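A protein chain is absent from this complex, but the other protein chains hold their places.
And now, chain A:
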Amino acid sequence: MSCESEEYMDLIDKALDGEITAEEQTELERHMESCESCKEHYHALKEIIYEMKEASPVVAPAHFTENVMKKLPEVKKRSMPAQWIRRYPVLTAAAVFLILMFGSVMAGWNTENDFAVHSAASNIKVNSAAHTVTVPKGETVKGDLVVENGDIKVEGKVEGNVVVIKGEKYMASAGQITGDSQEIHEAVEWVWYKLKTFFTGQEQK
């Protein structure tokens, strides 16, 4: 005598899934007292689940991890950030920064050909057509003076540094510069100058 009741099949599933309510549990138990088929079904399933849970432990073969590590593709390993980046992150960041910086500064050397004067002083003579800057005789220019793509003639006094980029500096006999004076003609010098001003914040615009 087999019991085909869907209701009890569902209850058995619920019981095995741990989702049965106390009421349903009582109902199922009462039914199984009289229904051999449901009782057998329930216990057989329970036994199978028990057996699966108790299944003999299976462990990975010896040297498993070692073999996996050997199998990892070199291509993937190499595509990962190099060891030394992880070990020296600050140094790497500095190197990357310098390379990028160098590149952008070099680009500047090649493309920036406009005449420009950087100075806080108002008593200098600027000739934009001739690309010349003059510090007039008897005048004192306070602060640094930077001339790009032009020449400078110092007849008076500069109390600060003078930098001429891609240009010439002419000193009159009375001319005087209290700070450093520098002419930049080469890309390498230019890069060095830019890096220096970047880090020290010397250049004033």
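A few comments on the model shown:
We adopt the following convention: contacts are C-beta pairs under 8 Å (C-beta built on N, C-alpha and C of every residue); 3 or more make two chains touch, one makes a residue touch a chain; residues count from 1.
The working rule: contacts and distances are computed from a predicted model.
This figure omits one chain of the complex; the name its UniProt record holds, of "Quaternary amine transport ATP-binding protein", "Oxidoreductase", "RNA polymerase sigma factor" or "Fumarate reductase subunit C", is "RNA polymerase sigma factor".
Per the touch definition above, the residue from A:5, A:26 or A:67 contacting the chain not shown is A:67.
Residue-level contact of chain A with the missing chain is found at 13, 16-17, 41, 44-45, 47-49, 51-53, 55-61, 64-65, 67-69, 71-73, 76-77, 80-83, 85-86.
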